[in-house]
Each structure stands twice: as C-alpha cells, then as structure tokens.
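All protein chains of the complex are present and in place, except for one that has been dropped.
After this line comes subunit A, so read on.
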C-alpha cells in the first residue's frame, strides 16, 4: 500500500518563478489497484510521480510505501519498492548496452550488486520468456545494442524491465505519449496485460481522459497540486469523458481549458 499525505512542494521558492507544484496532495493506493491519473498541464502529475519515485524531495508531507517511510530517501534507495517507466522511450534503457545487459541491470533493481558476472546464464531463460511475450522477436536479439531498437520496442522493454522483479508500485509517467498511435496502443495493451498477470499495483499518469477511463480500476484527477476527484468501482463504470468534465466543473466551478486534455 502506498500512502501520500499532504505533500507540499514549491519550486523556485523566493524567486519570481516561484511555482507551488504540490499543494497538500494526498492519495492512498491499495494493493493491486491500477490508478490512472489525469490533469491539465501544471496540475502536478509529473511532480507527484517524481516525488513518489524520489527524484524530487517534498518540502512537507509524508510518503509511505508498504509500511516504510520513504519521504526522505533518495531515488536509488526506494528503487527496490518503486519501479518506473519514463515518458521518453530512450530514458528507461541504456542504448550503449545490449538488451541482455539492460535486463540484467533491471533484475537486480534495488539489490546489492557484487563482482560476479552481471549477465548470468540462469537469467537467460527468464529473459527469453519475458521478451518472447512481446512478440517482437527480441528473444533472438539478446546481444544486440539497445540503441538498435525503435522507440516503441525500447518502451516495451522498459516495461518488461520494470516488471522483472517485484515492486510495491509501478509508476508509469505518460509512457505512451511520445509514441505513434499504433505503437502507443501496443504499449498500453502490454501495460494492462503485465499489470493484470502479475497483479501489480500501478499508478499511470496520462494526458488523455479517454485512456484514463479505458484502463485501470480507479481514476484520479489532479488540479493545482491537489486531488479534485477520485472515482472508483461502480461510480466509474460507464463513465465517459464528458461526465469527467462535468464532474470537474461541478467540483471546481471551472471550465477545462486545456484542449489537449479534451481532444486526447
């Protein structure tokens, strides 16, 4: 279980560019939930994800991941519990390393690394099995450099890497946004498949309200660094984008003015 309580974070405090990104953000994600997070530009979606991952430390508030207070821990000390896929398909892998080396890095996520050989024979079967589930033929290209793969392929491998070892939560940061529509659909399908099969707890930030309702079991909307609504279960069934907009206006007395959010 992940619980974030009253997170506050201001960038550039005391400067003309002062920007309060999180203003009392609270959210509890239960074991096995797949939460989609939406919100317009500047709502604090990415900052919230970065705060959970440890890339930014909050000014105040508390983050607890499976009974461990991680609020002050840097990224690498949380990595055993928090897995992550980035928006940029090139960011989740090392292009200069081979596919098997990238997977070998991921299989030791959050564990001690020693001086034994990194790419071990006993990993190979697991690597081949998980790669063949992608149906991209990558299981035959274990020795190829990551840089030879397309953006979509790399994002698919990033997803595999994030799910290679157990985690308390999987963070997906608009991970299909930089892909073409067909590849994005493939990666999204793969995401839901992996999350369902492995019963992962996941938090997916998306820019598209449609996508946010199509996948996952719960949807949270952020606005100005806070949760404005949180729908789950029966309330969420059959909900459409226009219902979400209605909800948002009712809650805030505001019109959604971010076109990309409506069109996405």
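Brief remarks on what is shown
Assume a contact is a pair of C-beta atoms (placed from the backbone, for glycine too) under 8 Å apart; a residue touches a chain by one contact, two chains touch by 3 or more; residues count from 1.
Note that contacts and distances are computed from a predicted model.
For the omitted chain of this complex, the UniProt record lists the protein as "ABC transporter permease", which is one of "tRNA-specific 2-thiouridylase MnmA", "Putrescine-binding periplasmic protein", "ABC transporter permease" or "YeeE/YedE family protein". From the options A:91, A:136 or A:228, the residue with contact to the unseen chain in the full assembly is A:91.
Here one chain is not drawn; of A:24, A:42, A:61 or A:80, the residue touching it is A:80. In the complete complex, the residue from A:24, A:42, A:61 or A:110 that touches the missing chain is A:110.
The set of subunit A residues touching the chain not shown comprises 53-55, 74-77, 79-80, 83-84, 86, 91-97, 101, 104-106, 108-111, 113-119, 161.
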